[in-house]
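Notes follow the structure.
Rest of the complex left out; these chains stay put.
So that you can tell them apart, the chains are marked A, B, C and D in the order they are listed, and the count of residues begins at 1 in each.
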């Protein structure tokens, strides 16, 4: 796998609804770091590998769809923690399907150990891979991993 | 998260049925690297962080159960690509439930983009996290990630 | 049950999509009162017990999520008629899960006597209680009830 | 909605199986008040609005069916906490279907946050409305609400 022609060395990191509460909501599940902390560490990881990071958080499905549209032909990869949208927002699925680069599905906790409705995912069918349950480390692992996927290939 | 008392700086890497064919079976899905290639890269990643790596591959569910038993109180973490056993071998689930350290579920491809029967997993309910779809990079990402989880904690 | 520390004597009343049509849409199901009529009567009921009432109506899920965020640490309780969002908008569920005070699910009609898809609710798993089918009286019963829950406790 | 011709200013309050244990069974779910306490507060609420209250508790489905028969043409409304019968006793459903006044389904806790079998209800399809999860306040809120429904109408 290599970077699509025309795209920049840029990863789009997307955060879905309620993630703006990170650090204050159910800390026993999600830890005490804020979203800004997570994003900052992810940015550092990206920059270490010569990539930029663009971050969008929204509680509106439409905003995330449009951010994905904006990444077409410009960002080399998308890492998305769609939060609750993961489980029903098929509009995000279709937007991702129209995006050419690798897509990593990210969850801080492991959704498969939680409620049944969190086991359905609209992101997985259009995802290249996923990173779940690494808590605070997940953001940088996902960003670092997808860049390596682009730069080093994948043993194919 | 920190290393359980009494355990060594050692990660147990488990590979389930048919993974001994890696590199020759459906290369368009799994790549051309052999299992030995994957394990070697994972070992390098572990050693960079001062850990050893023990690897067991078996086509027998009972062997994997017993390898997990052997890790209790000795290995600091388990990374398991249970392959087809992922979807029905509850004996592995119970063995992992009796293990105290972190468990990472690993898949080379993304099972949620494949047949319906690959969407059920007996590993997830007892896993700390998962790494799917990173193809050749998955082994080292998972091993590296779980060691960092042990050494650095998780932003909790 | 008592008012959480730091919150004001204030109830947040939320109205979901299409409720701005109340009084004109299917009056045989929902009555002829407008949403403003319902809210006004709820406000009077709140003020009789020394509480204020804040009302937000939106056809955008994201707006309701953000209104719930804004109630954290400020409003003593939430009464929510999520309308169609009740049945799929898990983002609202997660937002309510991150709110500490009592949450009352409100419906003007009784959804369990209507179409099957109206029997699923994302609000119920995070609700303290519910009021359904009281038509025009529901708004004030719910607001009055939740304030009494806060002020008088619940026979616990 | 107005009182049916021929009926008295009387509300029938029905309590299903095991509610005679209230105050002693799972107090963390149901509180410490006894059924008599609940009924007494409901009676006071009814009398404040000029209504009488008749109460029947039984662990026998047949007794509840016959109490409902006895309310036809005599009681202005029914409030029913059918407890476990809520989930399978279709004989109660048919009895309520043959009753003309408003019927309020009452639960002390919120059944939708409990076991799956408590999510089915035979009462809802023939209920005018419901009051759930208000714990000790539920009895009086339901009785007071249904009388107001009869006396004041419902904003229709």
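One rule holds in what follows: a contact is a pair of C-beta atoms (placed from the backbone, for glycine too) under 8 Å apart; a residue touches a chain by one contact, two chains touch by 3 or more.
Note that the structure is predicted; figures quoted are calculated from it, not measured.
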Homomeric assembly size (copies in this file), of which only 4 appear in place: 12
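The rule we apply is simple: only the chains that are shown with their structure count from here on.
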Distance in touch steps, counted as few as possible, from chain A out to chain D: 2
For chain A paired with chain C, centre-to-centre distance based on mean C-alpha positions, whole Å: 33
Computed distance of Cα centres, chain D from chain C, in Å: 23
Separation of chain B from chain C, taking each centre as the mean of its C-alpha atoms, in whole Å: 46
Of all residues in chain D, the ones touching two or more other chains: none
Touch-based graph of the chains, sorted into line, ring, star, complete or other: line
Pairs of chains in contact (touch as defined earlier), listed by label: A-B, A-C, C-D
Interface residues, chain C side, partner chain D - complex: 27, 31-33, 37-38, 110, 112-113, 121, 124-125, 127-138, 141, 145, 148-149, 152-156
Parts of chain A lying in touch with chain C, wherever the complex brings them together: 16-18, 20-21, 24-26, 58-63, 83-85, 87-88, 115, 117
Sites on chain C touched by chain A in the complex: 60-62, 65-66, 69, 72, 88-91, 93-95, 97-98, 122, 125
